[in-house]
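Only one protein chain is missing from this complex, and each of the others stays in its spot.
Right after this comes chain A.
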């Protein structure tokens, strides 16, 4: 069994980094696009400085729309877009496209609910002091939500690991791909169990790291 693991190690190694790459890109996009969308969802809410039922309604519908499509369907549905952006529909980069699309609304909702935890009074005190909306977002809302933003990234990362395994089933690469190819098609239990263990360790590690950072930045 050990022989088999050593034999598979190079491939496992590649798969591992492919997974990291996919999840990393997804997280990055979530941060770049999901974060502002989440903040926008929050500040257009009732009683806040950019209150707008129309804006909130439209963004909310789009976010819900994407979130309600099961990932595997989103993956297939996005093949044309993926092809356009990456030039192919298999491999980790291609999978990253749909992972990113899934990650954006997922993270946006987490950001929104994290921001809702801020006491409205803190924002009012900032308004009373004459601060502009931008300054309030940058200097109050973002720092106050930081622990929530970080634990939100942790949750997103773990979900993306799950999604990336699904992407693996249709040739997306990564650990999921490895598990399907050896474990499912060839009944190779050793590879199967190894990939499961690697995934468990990875998820634990991310969770631990996320919790640790969130706790360090929390000044409450």
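As a working rule, contacts are C-beta pairs under 8 Å (C-beta built on N, C-alpha and C of every residue); 3 or more make two chains touch, one makes a residue touch a chain; residues count from 1.
Convention: contacts and distances are computed from a predicted model.
The chain that is not shown carries the UniProt protein name "Methionine ABC transporter ATP-binding protein", picked from "4Fe-4S dicluster domain-containing protein", "Methionine ABC transporter ATP-binding protein", "Sarcosine oxidase subunit gamma" or "Anti-anti-sigma factor".
Across the entire complex, the residue among A:13, A:64, A:132 or A:204 in touch with the chain not shown is A:132. Looking at A:83, A:124 or A:189, the residue that reaches the missing chain in the full complex is A:124. What chain A contributes to its contact with the hidden chain is residues 119, 121-122, 124-132, 135, 139-140, 143-144, 146, 217, 219-220.
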